[in-house]
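Just passing along the structure, written as structure tokens.
One protein chain omitted, others in place.
As written, the chains take the letters A and B, and residue 1 is the first residue of each chain.
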Amino acid sequence: MTKNLLFIEGFKLFKRSRTWVGPVLVFLLIIISFPLTLDINSDNPPQIYLSFIWISTLLVTMLGTELIFSEDFEDGTLEQYAVNNKLIEIVFYKILVHWILIGIPLAFVAFLFILSLNISIHISSIALLCLVISNLIFINFFSLGNALSLKKGSILGLLITIPFLIPVLIVLGKITTSTLLGLSLVGHLSLLVGVMTLVASFIPFIISFILRTHLE
Amino acid sequence: MIKKFFHQFASPKSYFAIANKFGKPFLTFFFLLYVGALVWGLFFTPPDAVQGDSYRIIYMHVPASFMAQILFVVMAITSAVFLIWKLKLAAYISKSIAPIGAIVTFFALFSGSIWGIPTWGTWWQWDARITSTLILFIMYLGLISLHASFENKDKADKFFSVLVLIGVVNIPIIKKSVDWWSTLHQSASITLTSKPAIDPVMLYPLMFSIVTFIGLIFGLVILSSLNEILKREKYKSWVKNI
Partner (left out) sequence: MNQDSLINILSLGDHGVYVWIVIVILFVILGFTIIFLNRKIRQAKREINEEA
């Protein structure tokens, strides 16, 4: 039964191909535009490109999770889930599915892009790992924001949840600088993984509380 | 008997009765005391060896920054009370703290910025305290607009409370992480355990101004909560008999 739900949610997202192909394409276009706005001849430190990528993933995951709950809310499916006490599962699966179909492809596109800048494969693979982890965190928080602004469809919920992601961005920046300086990353990476575990375990509960309140 | 005391106090009606009577005198009292603290700090303390006279902004900036954070914590406590015990009064007080918090945080940022001009030559610096205060300000604004955007105020209360609780966890995290990222702000001159790095002549008016400012701002919170209760309990019967 549980496995069925996961597949249903995955299939639903997959079917709405615009929802998951879109963000990846937008991301690609944005990161391609970045070198165009910089002087390609000057020696730009790789830090700048990496920070572009962190910020672009932030924005694109915000875009990609916009409709995570609204369709189900509008046609009543969400209410059915709530009545059957399956809200937490559904939230969890939706987030997981978004991560698999949007977050991870995003990380790979970014990985290829970083490689194309002639940045060493060591740094690129670390960036890949960081992106995979932080995308889950971003998707969690942006789902939270979307759950808050469910009926309005406004950007308010998202605006409120972005401050929560600032520590994550700072950790990503620290990882960038540490890699480029060749320092040990174990501390930063474990911090990131720790944050991801905490966030991914607790935020779905908060989201389901918010959804339940909306449905009352 | 204690339970009865609590239940009586926890109703908007009894809170309103007390706050209505004592709110304005409370506010006036601490307002005057704070003005006294300022007069003490402005005119009866020696100028600083390094900064000259511009350091006196400390008597306004430090109480404000302190209060900005205290208010958020108080808001988190009342939000938790609301979520756990379902007391409407707690939600009303929570909601009424937010605008006052925003104003105090704005003033903390503003006074700090003006103080930075003669002291550091710059009106802004991306270090731990300043950045996290800015984010605190944005959170206050976000909370206010969140509550305002919902028609059904009971739902608004719940969302507000949840967000405050996540926020109160986030603010120290932001502070620590920006601290980790860079640091410029003078490290704390007043800690509870170590010897303060500030001369007692200036320390005493500072402490006095902090304490009186706390009272002043809580007076404002009481006024704000009166306003909120009147707005939300408009159609209840007890309101007609004020």
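Note that a residue touches a chain if its C-beta (ideal position, glycine included) is under 8 Å from a C-beta of that chain, and two chains touch if they have at least 3 such contacts.
From a predicted model like this one, the values you see are computed outputs, not experimental measurements.
In the full assembly, the chain not pictured is in contact with B, by the touch criterion defined above.
Touch with the chain omitted from the figure is made, among B:40, B:66, B:110 or B:204, by B:110.
Within the entire complex, the positions of subunit B that touch the omitted partner chain are 27, 31, 38, 42-43, 47, 51-54, 56-57, 60-61, 100, 103, 106-107, 110-111, 114-115, 117-118, 216, 220, 223-224, 226-227, 230-231, 234, 239-240, 242.
To be clear about the criterion, only the chains that are shown with their structure count from here on.
Spacing of subunit A relative to subunit B, judged by their CA centroids, is 34 angstrom.
Within the complex formed with subunit B, the subunit A residues making contact are 148-149, 152, 154, 156-157, 159-160, 163-164, 166-167, 170-171, 173-174, 206, 209-210, 213-214, 216. Against subunit A, in their complex, subunit B makes its touches with residues 135, 138-139, 142-143, 145-146, 149, 155, 158-159, 162-163, 166-167, 170, 173-174, 177-178, 180-181.
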